[in-house]
Structure formats: structure tokens, C-alpha cells
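As you look at this complex, bear in mind that one protein chain is not there, while each of the others sits in place.
The block that comes next holds chain A.
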Amino acid sequence: MALPPPDPQFVLRGTSAAIHTLHFSCGGQEPDVPVLFSGSENGFIHVWNLKTHRVNTALDGHGRKSVYCVETMGGNNRLLSQGRDQRICLWDLAEGRTSVTDSVFTEHVGFCRCSLAKVAQGRWLMATAAKGLDEVQVLELPSKTSVCTLKPEVGAKLGMPMCLKLWQLSCGSQPLLLAGYEDGSVVLWNVTMGKALSQLVCHQEPVMSLDFDSEKAKGISGSSEKVLRIWSLNEQQNLQVYRTHQLVNAGISDITIRPDKKILATAGWDHRIRIFGWKKLKPLAVLDYHTATVHCVSFSDHRSPRERLLAAGSKDHRISVWAIYTQT
């Protein structure tokens, strides 16, 4: 007899706007408080204290334009945020400061979230959609020097990049980028050489979100259709379709794989969060709390597995936080 799905552990209210992005920062030692960063449609970034469930600070740096991506760069004192004002802002939050230290003007008018990957101590690579319609730019941070611009070949008609995932297998190896495009294909790029290695048509509709497990060389993508596609990367760096999963309702806004690679969560247009086992995409739970489309899901980076949390931000202005499958 299966148990009914759990309720959220707690719900964060108070943004008074739809939430588009979430990011946990809980790996710090005491006395660092575990925090959750959220970006909203009204341009504010809220820093939530996960012990008191209240907002610590509200950051206003994007001219009241929607913030659709937040990431931390090593600890919770350096924040990166991306907004619809075509800017990426770098924040210094140490010791209670709330200032923007630097910004990058990407001239990107879409919704593609940038992707960060740490390549060395104090150095990151950031992939973001750029000015050109189908281009992806890779910058080195914090120097903001351009590493390369990835342009699909003329006539490829991929459309705008919709979602990115940048990673480096190990220090010293070449960074790779996975990009999902408007036409439904996912392309694997070699950043150093600036070349496309493989392309796979995953969906008939734009790829809304993707995530990749670099250890197992397997990735998953979702779009506005009723399918989730799992694809794999073989030794020749070629993408192949591995499995397809049919959904009950169409539309996926976000997918994220838990850092321990055991489960993954999807945020659906049908207001529901779904949990799957990552190994074989076994459906595990359907969390039905929100009353509007769920825009983002994020797993926390707690060091202790039992404290791990899952957060989901929705158009109904609420963030639901869940503790699910924390025993493993």
C-alpha cells in the first residue's frame, strides 16, 4: 500500500510575484546560515533564511525586470543573477553588503538561463545566450573575457538557445556545453575548439530545460510536449536517444538532477512537481501543492544527506520546500 505523497516541509511566502529561479547555498560551515536565493518576476532577488523561513535581504539590481537565473560562485557571498534587463550582475554579499560589483551586458532578450562551471580556484566559465539569435557566448569570470562564441552553421535553423549546461569533467579536460534549442534539438559543443560535436533532435517543440549527469554521461530534456527524453553520450561524444517517458500532462519548465544522482525532479505546467529515480526513470512521486505552473525546481547542497531539501518556485508566488527521499 503506497503512502500518499508527503506535504511540503514548509512554504515560503512573501515575494508577491511569480518565482522564476531558485538556488540553495547550504554547504557552508556554522555559523553560516543555510540560505535559499530566489529570483522573481518583479526584479527582486530574495535571500531566504532557511532556519527562520524569513527573508534576510531583498536585492534589487535588475531595474524591476524579471530575474530568471541565480547562481552562487563559491559560498553564499558571491552571487550571480541574470535578468530580463539583458544584464548579468555579480553581487558581493559578504558582511551584509548588497552591492553589484560587476555586470555583463549580454544583449540577450530571451529567457535562456546562463550556466556556470568552475574551472579553477577563483575562475569560472559562464555560458550565456548572446546577441546573435542562435549564438551562445562563453565568458571567463570574473575577468569577463570572451572564450568563444558558439555559432551553429548557416542554415541549421536551430532557433534560439533555450537552456544551457556547461561542465568540465575534471581539471584540465576540455569544457563541454550542452545547449537545447528552439527547434527541439540538443547540441554538444566543445568550448575550447568552439565546434559542435554532436546534435540530436529530441523534441518537436522547443527544449525547455535540460540537465546532465557527467558521471554516467546521461542527460534528460523536457519541452512543451508530453514527453521527457533521456539521451546518452557515448565514447565518440555522440548523443543518442536512450529512453522516452510519457507524461500525463504536457509542459515541463525545469528539470534538475539531485547532486547524488539518485533522483531527479521536474517542474510542470500542470502545477505538479514530479520525482523520478534517475537510474531508470522510475516515477516515484507527484507533489501536488501549487495552484499555478511551477517554474523552477532546485535541490539543496547540504553536506548531510538527511538535511537535503527540494524547493519549487511557482507562478502562484509561493516557494514550496520539501524533504523527500532523504534517507538514502
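Keep this in mind: a residue touches a chain if its C-beta (ideal position, glycine included) is under 8 Å from a C-beta of that chain, and two chains touch if they have at least 3 such contacts; residues count from 1.
Going forward, contacts and distances are computed from a predicted model.
Engineer: Match the chain absent from this complex view to the correct UniProt protein name in "Zinc finger protein 511 isoform X2", "Proteasome subunit beta", "YbaK/aminoacyl-tRNA synthetase-associated domain-containing protein" or "Telomere length regulation protein TEL2 homolog".
Structural biologist: Going by UniProt, the chain not displayed is called "Telomere length regulation protein TEL2 homolog".
Engineer: Using the document's definition of touch, tell me which of A:H62, A:H271, A:H295 or A:R308 contacts the absent chain.
Structural biologist: Of the candidates A:H62, A:H271, A:H295 or A:R308, A:H271 is in touch with the missing chain.
Engineer: In the complete complex, which positions of chain A touch the hidden chain?
Structural biologist: Chain A touches the missing chain through residues 2-6, 241-244, 248-249, 262-263, 270-272, 277, 279-280, 282-286, 288, 325, 328.
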